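As you look at this complex, bear in mind that one protein chain is not there, while each of the others sits in place.
Our next item is subunit A:
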Amino acid sequence: AFFWLVSLLLASLVWFVSVRLSDRGDARLQHGLLVFGAAVSVLLQELFRFAYFKLLKKADEGLATISEDGRSPISLRQMAYVSGLSFGIISGIFSVINILADSIGPGTVGIHGDSPYYFITSAFLTMALVLLHTFWGVIFFDACEKRRYGCLGLVVASHLLTSGLTFLNPRYEASLGPIFIITLCTGLWAFVTAGGSFRSLLKCLSCKQEDNSRVMTYSALRVPCED
């Protein structure tokens, strides 16, 4: 969350400086600058996600050296999930908390001619974004780990695409629909990347207990540690 905040800070610094240097009166220019600021923000977020990956890798090695059996207690996949989730949570909170706070107060939505569905679409968009960040986190870390830079590029591109689609608001059919499709696809991709499969899903849903009493793998035969 801290890393995401720092990226947001830098991006808003860029935007702020650009606005200061520009002509305030020109509405199109301001709109363009906003789009530019958003694009810079997306790129910075991904950059900081990468930086966080590097930091976690280092910490992982440190944990592995001081643990008893040479393996770190948290797997990289868990770290990827947590990192994605926290990026998503802080991004979602920042997007929606002021809207939520305003929604308590007295007021009428869309009284000046804007869309009356503002709150509900904001809620759905935020949900999609949180989920997307989680999925992107998982895919990103896996791609960095396996050095698949194509996947990395795809993640960045899909983030840019999602953010770009929101520029089509308030034409909600054009933005909400595709964003949810993207969310579903990214979710499936992340599921597959994390090692899931149709079979493992069935196993989970049927709540079958793992039958490991009969066969004992060799690595499980360990000498009890002296204490």
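Couple of notes before you dig in:
One rule holds for everything that comes next: contacts are C-beta pairs under 8 Å (C-beta built on N, C-alpha and C of every residue); 3 or more make two chains touch, one makes a residue touch a chain; residues count from 1.
The rule is short, and it goes like this: contacts and distances are computed from a predicted model.
Selecting from "Multifunctional methyltransferase subunit TRM112-like protein", "Hemoglobin subunit beta", "Presenilin" or "Potassium voltage-gated channel subfamily B member 1", the unshown chain of this assembly corresponds to "Presenilin" (UniProt protein name). Against the chain not displayed here, subunit A makes contact via residues 1-2, 5, 8-9, 11-13, 15-16, 19, 31, 34-35, 37-38, 41-42, 45, 66-67, 90-91, 93-95, 97-99, 101, 118, 121-122, 125-126, 129, 162-163, 166-167, 169-170.
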